[in-house]
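Written below as structure tokens is the structure these notes are about.
Every protein chain except one is present and positioned as in the full complex.
In this document, chain identifiers A, B and C correspond to the written order of the chains, with residue numbering beginning at 1 in each.
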Amino acid sequence: MTAVAELKGFMLPRSPEGEASVVPAPPWLYSGDLLTIEYRTDPGRVAAWLPTGVEPADEDPDAVALIWADWQSCSEAGDELLDPVRSQYKECFAVVRCRFEGEPYSRCVLIWVDKDFALARGWFQGYPKKLGSIWMTRPVEVGRAGPRLEPGARFGATLAANDRRLAEARFTITSDSDTGGFVNALPMLHTRWMPSIETEGKASLHELVTMRSRDVELGPAYTGTAELRLFDAPGEELSSLPVRDPIAGYWRRVGATFDGGSTLA
Amino acid sequence: MTAVAELKGFMLPRSPEGEASVVPAPPWLYSGDLLTIEYRTDPGRVAAWLPTGVEPADEDPDAVALIWADWQSCSEAGDELLDPVRSQYKECFAVVRCRFEGEPYSRCVLIWVDKDFALARGWFQGYPKKLGSIWMTRPVEVGRAGPRLEPGARFGATLAANDRRLAEARFTITSDSDTGGFVNALPMLHTRWMPSIETEGKASLHELVTMRSRDVELGPAYTGTAELRLFDAPGEELSSLPVRDPIAGYWRRVGATFDGGSTLA
Amino acid sequence: MTAVAELKGFMLPRSPEGEASVVPAPPWLYSGDLLTIEYRTDPGRVAAWLPTGVEPADEDPDAVALIWADWQSCSEAGDELLDPVRSQYKECFAVVRCRFEGEPYSRCVLIWVDKDFALARGWFQGYPKKLGSIWMTRPVEVGRAGPRLEPGARFGATLAANDRRLAEARFTITSDSDTGGFVNALPMLHTRWMPSIETEGKASLHELVTMRSRDVELGPAYTGTAELRLFDAPGEELSSLPVRDPIAGYWRRVGATFDGGSTLA
Partner (left out) sequence: MTAVAELKGFMLPRSPEGEASVVPAPPWLYSGDLLTIEYRTDPGRVAAWLPTGVEPADEDPDAVALIWADWQSCSEAGDELLDPVRSQYKECFAVVRCRFEGEPYSRCVLIWVDKDFALARGWFQGYPKKLGSIWMTRPVEVGRAGPRLEPGARFGATLAANDRRLAEARFTITSDSDTGGFVNALPMLHTRWMPSIETEGKASLHELVTMRSRDVELGPAYTGTAELRLFDAPGEELSSLPVRDPIAGYWRRVGATFDGGSTLA
């Protein structure tokens, strides 16, 4: 007897019914809260994170955004929403800007998430995800155990991996804002990468891709002052993007849909 | 040299500076979302969960509430709010009603939380906390990855402990509500309990206490239809309160302050 | 300023110094304990898990091994051994046998691990890893809280993912053994898979690869009787390989080195 039906499923593991995949096929819907801390790092540090053939941004090339997000997400059918262990996750990611073939892009250079479906989705999209523990203060509407979304509101956010703190942020709202920041505002330019199974082989997957969200729905945005501390750790390089010059912090609710991208190279 | 200064701290571990306690002293502030599933269990099942000397409620004595809560909480100083790993937690708990010395009470008979500071706080209050993994769908204000707070909105909630599902709930909003349910609405009647270190000894701590929150601030409440499944597991008895007759589900944002209680017996 | 130095690192995230990769480059060294439960499933069930072009094994084609492993592992330099959060992990995986171009192979069709470095390593090797919670009884040399490695010793092992039990095994040693089982004893035939970022695109990575360990060092092996229970869960298909006919269980300590494989197609 030979296998007669192709295995099914969007990602690994591929299976007879296609139900075992670590994540269902896109489109993927997202609703969440984002805290963005923007700053300038030492000159040239961002450039060192760009792959060959990709140039730093023309303006403000040393700008970095470290972003915390608390997401609920699901596939189009939305079944995961009723099994929330499979639809909620948090992440923290570092974004820079760059140019490729004359076009400006945002690029995620480091990212930590706390669920496997989000990690796998990231590898598909070129987000270089690892696991971490991510926490961010939530605004509240009743009671005193949290800030209201108004001037003076204070938020904290932390990132840890392998039982070490990697980043800590504090943010205080000073006013409403028209934007949620500028560093993560462009189409993404990501690298998808998988080395060859053969020791001396050329990479089996090495693509430069772009993507952007559709159906973006934004809640009111707030801006304010922010502090950010980055910590050294073995197996990490986030601290190679030290804070030289704080720009601002932003807090915003965001809804969006991801439905694939394009291969550029 | 003898220890000259008393050790400090609200709970264990007591330490020279009093900073090591698993939780700071009350008052404790809470802001969170509650999903309450109310139902009637088989006659007499609730009574079996009451300690000697405590009677079932006069009316509807077999009513049970299984409640999921996603909290942010802190002490009066509020420092934990900026280190949210120490201020956010989720819990799932079973509440029944009873009478003691003629007065009606609510009583939490089982509860699972996902942080140690919440577990310790519970033992102090007579909430019989164990660790579990608790998840509940969040309402959203932007995007499509979650329900809006309106009729038709669907929520899921799950409880697991020791890698086994113990409970799963589904809730669909049908309308606004004046209440968040009736089973958990009375002052709490709890037992604080610690056996003697001596094998044959009488309990070292065996108190009947009552407490209720102050400064309660309520957001809009919603009611609707609910389904609840309870699962058997070794080391657990939640399934001894089976669903015989569903009553209703409720969703509400709640803020409150806890500041101690009274010993009744 | 253009990026002048290529980014470094074995896997994502690629970084200026190559230290941020979720896992260092091979060779990877492993030392661990394996509990293997072998059984026959319903005829044709294994064949349904094989990709097009891969045939079931000639003999005993419905044999399955469900294997629990508790590993310590590291790269050649071994630094992770002194930071054990980065070197210890547990996994549970389902293995079947098959034939490709006339040669017999073992093939891992499902696998769960509890660390990101192990998950990423699996994706590199074609092990279709997801995250899970894996536990297995440890043999002991002193005290009474565990079995000794001798006839009558009893072991339990469990697998959960997304807060649901997926598998539970019990194993009792009856005697020494010459082997640790036959289903996972052949070179591995794995699929490496990554869909295209473009919605209608052909897979960006779709390789059939083989690999086998070197420098295998085996401790004494034990065999015995085993029971295995598999549970249904959304997003999972392990229960499509039901136990029809138990074969045997095996317990063995194993050391090995992985140093790459070969692409077959």
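As a convention for this text, contacts are C-beta pairs under 8 Å (C-beta built on N, C-alpha and C of every residue); 3 or more make two chains touch, one makes a residue touch a chain.
All values derive from a computational prediction rather than experimental measurement.
Novice: Given the contact definition stated above, which residue among C:F10, C:Y39 or C:W71 touches the chain not shown here?
Specialist: Reading the full complex, the residue touching the unseen chain is C:W71.
Novice: With the missing chain put back, one of C:F10, C:Y127, C:F155 or C:Y222 would touch it. Which one?
Specialist: C:F155
Novice: Just one of A:E6, A:D163, A:D176 or A:D245 touches the chain that is missing; which is it?
Specialist: That would be A:D163, which touches the missing chain.
Novice: Pick out the residues on subunit C that sit against the missing chain.
Specialist: Its contact residues with the unshown chain are 29-32, 71-74, 78, 81-85, 87-88, 133, 135-138, 140-147, 154-158, 170, 215, 217-219, 253-257.
Novice: May I ask you to list the residues on subunit A that touch the chain which is not drawn?
Specialist: So the residues of subunit A touching the missing chain come out as 133, 135, 158, 160, 163-165.
Novice: If you put the missing chain back, which residues of subunit B would it touch?
Specialist: Answer for subunit B: residues 1-3, 5-7, 10-17, 19-20, 22, 26, 44, 47-56, 61, 79, 83, 85-86, 109-111, 115-116, 119-120, 123-126, 128-131, 162-163, 191-199, 201, 204-205, 207, 209, 211, 234-238, 240, 259-263 touch the chain left out.
The definition used in the following text is that only the chains that are shown with their structure count from here on.
Novice: What chain lies closest to the overall centre, CA atoms only?
Specialist: A
Novice: Which two chains have the most contacts between them?
Specialist: Greatest count of contact pairs is found between chains A-C.
Novice: What is the size of the turn, to the nearest 5°, that moves the C-alpha atoms of subunit B onto the matching ones in subunit C?
Specialist: So the copies are related by a turn of 180 degrees.
Novice: Counting in whole Å, what is the centre-to-centre distance of subunit A and subunit C, each centre being its mean C-alpha position?
Specialist: Chain centroid spacing, subunit A to subunit C, equals 29 Å.
Novice: Give, as an integer number of Å, the spacing between the C-alpha centres of subunit C and subunit B.
Specialist: Inter-chain centre distance comes to 40 Å.
Novice: Take the average of all CA coordinates in subunit A, do the same for subunit B, and state the distance between these two points in whole angstrom.
Specialist: For subunit A versus subunit B, the centre distance works out to 34 Å.
Novice: What parts of subunit C, by residue number, touch at least two of the other chains?
Specialist: 163
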